[in-house]
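Data first, discussion second: the structure below is written as structure tokens.
One protein chain is absent from this view; the other protein chains keep their places.
Then we have chain A:
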């Protein structure tokens, strides 16, 4: 196919993504506009499943810098697959692109809702933020949970019944405020998070597998990364379920299999470099 060399760079997929960002499609299962009544239905459908031991579910936590794009995409994916899931950001502030590189939109963690960000940005410049995909992203996020949360401010093990009541996706099953697996989306976040766990001192005596899946911070990659994270979660959960189904047999070691699982996963997703460690809550 003959392409004008001067226009060749436009053919670059990333360029195309920049010029016309592909907003993440709203999940098929739930439109972003859906509110608590729908959640009630979801909760109702999940609750009986949890009591069923064959449907044992690992609890997940997804983490990125601002708890907006990558962690939220993965959060949505995992929650949609009925995994208990919560999500956080490790940055000091929530940062969203603004009209220029030097004018980002900055928000506080924990106290600003996705809805208020959505309202603010659509009041500021709806065209711009629609075009760069922010509004679509926020629309997705506000359907998942109330607002971005900061990892460092999370009190591990504190009950999260409020989140269940608010209808956060993935809240069901994670109401005890504990998770089995944490997945970060950038090595920087992984470093921050592991350091933070060492800092906390592991007072809960609970092991937690902390993974990193390096995902570039754009809408397209977030979609791919979300898929990959769900794949990883499924693999891990399968292994955990297998262990529980052994019913007391001496050989059934989920934790030991984790490196294997990750290695297999890495071969399936070679473009997303992964990292893992066993940490303590």
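Everything that follows uses one rule, which is that a residue touches a chain if its C-beta (ideal position, glycine included) is under 8 Å from a C-beta of that chain, and two chains touch if they have at least 3 such contacts; residues count from 1.
Definition applied: contacts and distances are computed from a predicted model.
Remark: of the listed names "Eukaryotic translation initiation factor 3 subunit I", "Symplekin/Pta1 N-terminal domain-containing protein", "Cytochrome c oxidase subunit 12, mitochondrial" or "Gem-associated protein 6", the one matching the undisplayed chain in UniProt is "Symplekin/Pta1 N-terminal domain-containing protein".
When the whole complex is considered, the residue among A:130, A:234 or A:266 that touches the unshown chain is A:266.
Panel shows chain A; residues 14-15, 17-18, 21, 50-53, 65-66, 68-69, 91, 93, 95-98, 101-102, 104, 106, 108, 132-133, 155-159, 161, 175-176, 178, 187, 190-191, 194-195, 197-199, 201-207, 214, 216-219, 221, 243-244, 246-256, 258-260, 262-264, 266-267, 273-281 of it touch the chain omitted from the view.
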